[in-house]
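With one protein chain held back, the other chains of the complex are shown just where they sit.
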Amino acid sequence: MDTWLTSLRTDTPQAGFELAIKLARMGVKYTQPSAEARDRLRPAYAEDANALIASSQVVAINFQTIASANDYWRSA
Amino acid sequence: MDTWLTSLRTDTPQAGFELAIKLARMGVKYTQPSAEARDRLRPAYAEDANALIASSQVVAINFQTIASANDYWRSA
Amino acid sequence: MDTWLTSLRTDTPQAGFELAIKLARMGVKYTQPSAEARDRLRPAYAEDANALIASSQVVAINFQTIASANDYWRSA
Amino acid sequence: MDTWLTSLRTDTPQAGFELAIKLARMGVKYTQPSAEARDRLRPAYAEDANALIASSQVVAINFQTIASANDYWRSA
Amino acid sequence: MDTWLTSLRTDTPQAGFELAIKLARMGVKYTQPSAEARDRLRPAYAEDANALIASSQVVAINFQTIASANDYWRSA
Partner (left out) sequence: MDTWLTSLRTDTPQAGFELAIKLARMGVKYTQPSAEARDRLRPAYAEDANALIASSQVVAINFQTIASANDYWRSA
């Protein structure tokens, strides 16, 4: 796969949260590399509360990692 | 997306818990940006014990991050 | 919401565990503020092994936070 | 509830793991205080692979807390 | 139960991962002590993708604990 992640540092907490979302999506992409297949699944799970909550959970776990990597942006 | 998260610091543990709830909701919002779609899902999952427990779990994970960022409000 | 969380410190591990339970319940309450709705759901999930295990998991995650905040009650 | 948890310290990792199991069970007990109800649920979930895996996950989360509290029994 | 866990230290990360698997299985065994019952469940869940992913998650959580206990094998 091409380079997509060179650092866990971000300037702001929000940018860190958005990087967490990217990690969550890449976790899916490595398992299902076909963009077409992922697009086919999206309409259904975007209307499924349980899938949305589960997605938010993966983001939360990745955000823990990124927040720690940035020392919680304490010096920002 | 507009700026919605500039710091993980809060004055009190309760404000930190409420920020954790906001992060959980934003994790959903990035996946399902349509407010209309989210509102359509709400009545069903608000009556679904499993969805409520899962939501509380996402909050708990985000609260770990925020509590750590605030050094558990030890100096408060 | 009224003030319900002013500190993560507790005198004993058991009090910390009970605070973890409170956090788990508050995570539900913020999503479903209606006490009537929560009471309606309780009989069903209290008889559902999977819901009970999931509840225990949310407590476990919150207890991690609280135990860390109390330095694991090492000096107690 | 009576006192059931006075310390997170244990002499050995195995005793720590068994304490993690106790915490997982207490997490259930606080939600479903009736021993009769819990006993009624046990036969079904003890034969349900998903429930057993989920139980093991709650134990794993609690074991993280207890292992940390014991500094991973490094000095043992 | 007989002694089965005397230390979280392992010589290599792989041995640590295999210990994490053992912890995950012991988490099941304490809930379902019957080897016969566990063997009866195995064929079904070994063919169930969701159960396999959930098992891998429990291993991942236990591996966090063991990796931390071994200081991530940095000095190895």
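Letters are used for the chains, namely A, B, C, D and E, taken in the order the chains are written, and counting of residues starts over at 1 for each.
The rule is short, and it goes like this: a residue touches a chain if its C-beta (ideal position, glycine included) is under 8 Å from a C-beta of that chain, and two chains touch if they have at least 3 such contacts.
On a predicted model such as this, the values are computed, not experimentally measured, just so you know.
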item: Partners of the unshown chain among those that are drawn; value: A, E
item: Touching residues on subunit A - with respect to the absent chain; value: 1, 3-8, 23-28, 30-32, 37-38, 40-42, 44-45, 48, 50-51, 54-55, 57-58, 61-62, 64-65, 68-69
item: Where the missing chain touches subunit E, by residue; value: 12-14, 17-18, 21, 46-50, 52-57, 59-61, 63-64, 67-68, 72-74, 76
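Note that only the chains that are shown with their structure count from here on.
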item: Shared chain contacts [subunit B and subunit D, defined touch]; value: C
item: Distance between chain centroids, defined by C-alpha means - subunit D, subunit E (Å); value: 15
item: Junction residues of subunit C, two or more chains touched; value: 48, 50, 54-55, 57, 61, 64, 68
item: Chain contact graph, described as a line, ring, star, complete graph or other shape; value: line
